[in-house]
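All protein chains but one are shown in place.
Up next is chain A:
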Amino acid sequence: MSFLRRKRLFIFLISFIILVALIGYSISERQEASTLEKFFNDTVGWIQSAVHVPVSFITGIAGNVSDLITTYEENKILREQLSQYKGLIYEVQELRKENEELRKAIGETDSIRDYEPIHATVISRSPEQWIDEVTINKGEHHGVKANMVVITADGMVGKIRTAYEFTSKVQLLTGFDQYNRISATISKDGKNNIYGMIEGYDKESKSLVFRIIEESEKDVKEGDLVVSSGLGGVFPAGLVIGEVKEVGFDQYGLTRTALVEPAADVYEINHVIVLDRSLEEREEEVEEQQ
């Protein structure tokens, strides 16, 4: 009996050591996922994308019914907005054309606003809700790389954490911490832009923390639109992040921070677009030439 008990204790201790070793391995700064992880994620991802279709059809029915009820009201509002947009589209086209011509004139064709879109579908979400992560059905094979920004039609939702061969993991904005900063800006009409950093997600107020760096911050108002500035080097410029909800001081009272409500709904995402910044490659080419 004492031998049996000792054996049990032994097994327990060994498994505890294995646990610590595995955790240590997985939280170390790994550049790439191991082959085993790649293999299982791709295999399971393939089945997930097959299962995803009927499941989202069934769960969509309830949503469709409630959508139908509000259709009439929505239709009215949308029609009004549409007539406003028509004028806007014309204006945007003209501006774009002018911008392009001016760029050609100075010989600078790529800007930090340009990107190559990769369309993807969300096939699963981590059941462990402390890890804000979804899986999409596009991977390295389709040109997705780690750290690319992921958006929906409403705005930014996150960035690629790991890219496997045919699937990738997206870290959502709600899971951002101080290690995932985004350089962002508030665009002001006729005045200097306000620059700052998105420094993570505050779970209590359900908003992103925007630390203002530039000193001309006196005119930050609620409802101001925060967009990415493109200065971080990874994300393209001009992507909508969210709206300012509240302005206050940080915990030391030294800098001003704004709480930003994310524009995109991170709980109901189906289709996303992964953005491959075009400018980066060009810079690399220049470096190679040098």
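One rule holds in what follows: a contact is a pair of C-beta atoms (placed from the backbone, for glycine too) under 8 Å apart; a residue touches a chain by one contact, two chains touch by 3 or more; residues count from 1.
Heads up, the rule we're going with is that contacts and distances are computed from a predicted model.
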### Message
I notice the complex is incomplete. Of the names "ATP-binding cassette domain-containing protein", "Putative tricarboxylic transport membrane protein", "Rod shape-determining protein MreD" or "ABC transporter permease", which is the UniProt protein name for the chain that's not shown?
### Response
"Rod shape-determining protein MreD"
### Query
Which residue, A:9, A:23, A:95 or A:153, contacts the hidden chain when the whole complex is considered?
A:23
### Query
Which of A:37, A:114, A:154 or A:276 touches the chain that is not shown?
A:37
### Task
Would you write out the residues of chain A that touch the absent chain, in ascending order?
15-16, 18-23, 25-27, 36-37, 40-41, 44, 47-48, 51-52, 55-56, 59, 62-63, 123-131, 133, 135, 161-162, 169, 265, 267-268
